[in-house]
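Every protein chain of the complex appears in place save one, which is left out.
Chain IDs A and B follow the sequence of writing; residue 1 opens each chain.
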Amino acid sequence: MKTSVIVAAAAAGALAVAGCGSSSTSSTASGATKSCVASVGMEGPLTGPVAVLGQEQLHFAQLAAATDNLANKTKISIVQGDTQLNPAQATTVTQQFTSNSKIVAVVGPAGSQEVEAVGPLMARAGLAFISGSATAAALTTGKYPTFFRTVSKDSVQGPQDAHYIINNLHPKALMIVDDQEAYSTGLVAAMMPIFQAAGIKVDHESVSQKVTDFSSLVAKITPSTTVVVLPWQVASNAQQFGRNMAQEKKKAVIFGTDGLFSPGTFSINGSYVSSFGPDITAIPADAKIVAAATAKFGKFGTFGPPVYAAQHVIDEAIASVCKSGQTPSRANVLAAIKKTNEATTILGQPIKFTSSGDVVNGKFFLFKIDSTGKYNLIPG
Amino acid sequence: MGFFFQELVNGITTGALYSLVALGFSMVYGILKLLNFAHGDLYMVGAYVGFFVIQWFGGPQSLSIAVPLLLLIMFVLAAVLVGGLGVAIERFAYRPLRDAPRIAPLITAIGVSFFLENAALLLFGAQFRVYNTADFISLSSGITIGSVTIDSVQIMVLVLGLLLTVGLRELVNRTKLGKQMRAVAADREAAEMMGINVNFTIAATFFLGSALAGVAGVMGGLLFNQVTPTIGFIVGLKAFTAAVVGGIGSLPGAMLGGLLIGVAESMITGYISSTYTNLFVFALLIVVMLVRPSGLLGRAQLQKV
Partner (left out) sequence: MSLDPPPPAGPPPPAGPQVGADEWVARQAHRREYLPSWLGRAQRQAERVGWWPRLALAGLAAAALPLIGLGGFQLQVGIDAMVVALLAVGLNITVGWTGLLDLGYVAFFGFGAYGFALVSSGQIGANGIHLPTYLSIPLVMIAAAVLGLLVGLPSRRLVGDYLAIITLFFGEAFVEFTNNVAPNTLGGPNGIVGIDPISIFGHQITTNTGYYLLLVVVLVVTMGVLRLLEFSRTGRAWRAVREDPLAAGSMTIPVDRVKLMAFALGAAVAAMAGTIFAAQQISVFPTDFDTPFLILIYAGLILGGAGSIAGAATGALLIMVIYDGLLRSPTDSGYLFYGLILLTLLVKLRPWRRLGLVLAATAALGFAVHAIAAAISARAVAGSPSSNGWIGSALHDWVIVPANATAAGNWGFVTLVCLLIALVQVRSRTRTILLPPTLYLAAFVWETTLSAQPAVTRQLLIGAILIVMMNARPQGLLGQRRVEAIT
């Protein structure tokens, strides 16, 4: 008994000595120049069924923070919060962030429902939050004074796409499938009246995001249906839909919204995809970021770049606050974000926010996919 | 008419997939009375194994070996690895709870499910892994009868599913191991007293059930192309439903239940509406359960007084 006590005490002592030793060596490293230190929260579906979206957003946010830390000599760290796209969990994560006084701004949440759930909390705490994927039109009607987003809203994308389809593709019958999420149903609600007013026969279907086999749905495509509209978030599902269509020899053309914009994942020949920004892999200025992202994380789609832009906006706001001599706080970072005026961003467009949080002059671009899977911009 | 047959073919193919998983589920339930919620995640592991085999041999566009050999390796490797994983899970998580009330292993199974899903997320990442079956099994191979197209992958799934089901039935009914399994399922203590190695029999059952789930995972990957850590949850739920609706503990019942669910989903999507597919399938299954309270092919349990 005595020997074991001595042995255990020796082990504990050894650990303590090692700990003290290393901590003393590390403490001499810091204490150099007083740099700009701040924490930024990141809310997203990091696990769960849509983890692919959340993890992509997290990776791009981390990439942006690392790049900006080097460029601006700041020390911005990211605090992760997993919401699993569930609004109740988003509330808990937001409470965690608002109670953490070190957090001066938040990137996310990803879903429009989550923004509705956490908007009042964020407003009460005066915490600015920028989303890279919440596109519901109702979010920027002034209800949430600290909300911003780097993507355009459904009420712009829906009608623009619907008019293009009517004027350029001239379908007599089309099928539109929503994926039972708020993004999708919002777009369908925006597009359906326009199609119906033009006298097109519309077959409105609905499948859950979790479904991976669309053969039964594809069998319902009639020979007179020339366009299938897929306002989905998961590009991989649309790719599978296209495969099922090829398998069952259906000739319709797929028209996707910005959720499908994923060169490499969604590559059905002849499809149309609309996007709120140009293809960043085709922008020369973004080549370094694209290379870094591909090297570290592999293929990416449409959810990462807007979050990169959001994180960048926050990083620049914090850097400007520090440059003016103040310590970053929620109030001054919020004020700095409101004054954001970035001429060039990763999205190839300038970012400036309206008073209700939208990007000024956000517009949509249209692409057509060719047989090699390349996204070709359609002018006009 | 062509539309009806097309939906039927689609339904039977997905149904065959569900029945394979339901078979494994039913086997484990029959022998341990355990609702193994981690069974769907074994399907997911099988799908990942198949994906990595394809990558090992050069990727879907530049395979270094012939396609039939690739398929053979995929199926065998998935069966062996996932079977082994199932045995390990049984040994580690379920064996200590063999005599506990039935509700306790339920939570352990849920814990195993959480662990498997998130271990896959940690190790393999969240991005969708794609089989790209069309790149090595051409879409135009297959039969076309009128307006009904049956892809060669679908044919393979149906044939393999049938072979495995028949093979399993022969194993359970004709071999010594099958007799041991049936004995342990009927009365574990009596089987032990008759000299049957209960631990080995249970491990063998888990191996077979998990191997079936693994093979089903590869088939699912070939059919549906995309593999993520969370595909197992829905499939596991459907397998659970199929096994119970068919009569839990009964192997032909599990197969029938799986086919019923697959065909019902397909037909309801095609003829009624895709929005309310799940609601109608649930309603149909509730009616089936109320008409036959012990499942389609289940035996009414005699109650010992």
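By our rule, contacts are C-beta pairs under 8 Å (C-beta built on N, C-alpha and C of every residue); 3 or more make two chains touch, one makes a residue touch a chain.
Since we're looking at a predicted model, the values are computed, not measured.
Of the candidate positions A:Asn72, A:Gln160, A:Ser206 or A:Thr226, contact with the hidden chain is made by A:Ser206. Of the candidate positions A:Pro120, A:Gly298 or A:Gly373, contact with the unshown chain belongs to A:Pro120. Counting the whole complex, the residues of subunit A in touch with the unshown chain are 1, 3-5, 7-8, 10-12, 14-16, 18-19, 21-23, 26, 46-48, 80-82, 84-88, 91-93, 95-96, 98-100, 112-113, 116-117, 120, 136, 180-182, 185-186, 206. Against the chain not shown here, subunit B presents residues 33, 35, 88, 91-93, 96-97, 100-108, 110-115, 117-119, 121-123, 237, 240-241, 244-245, 248, 275-276, 278-279, 282, 285-286, 289-290, 293-295, 301-305.
The working rule: only the chains that are shown with their structure count from here on.
Computed from the mean C-alpha positions, the centre of subunit A lies at a distance of 35 Å from the centre of subunit B.
Contacts from subunit B toward subunit A in the complex involve residues 3, 6-7, 10-11, 13-14, 118, 121, 125-128, 130, 134, 139, 149, 151, 223-226, 228-231, 233-234, 265-266, 269-270, 273-275, 277-278. Every residue of subunit A that touches subunit B in the complex is listed here, in rising order: 47-49, 51-52, 54-56, 177, 204-208, 210, 212-213, 215-217, 219-220, 234, 236-237, 239-240, 243, 246-249, 265, 297-299.
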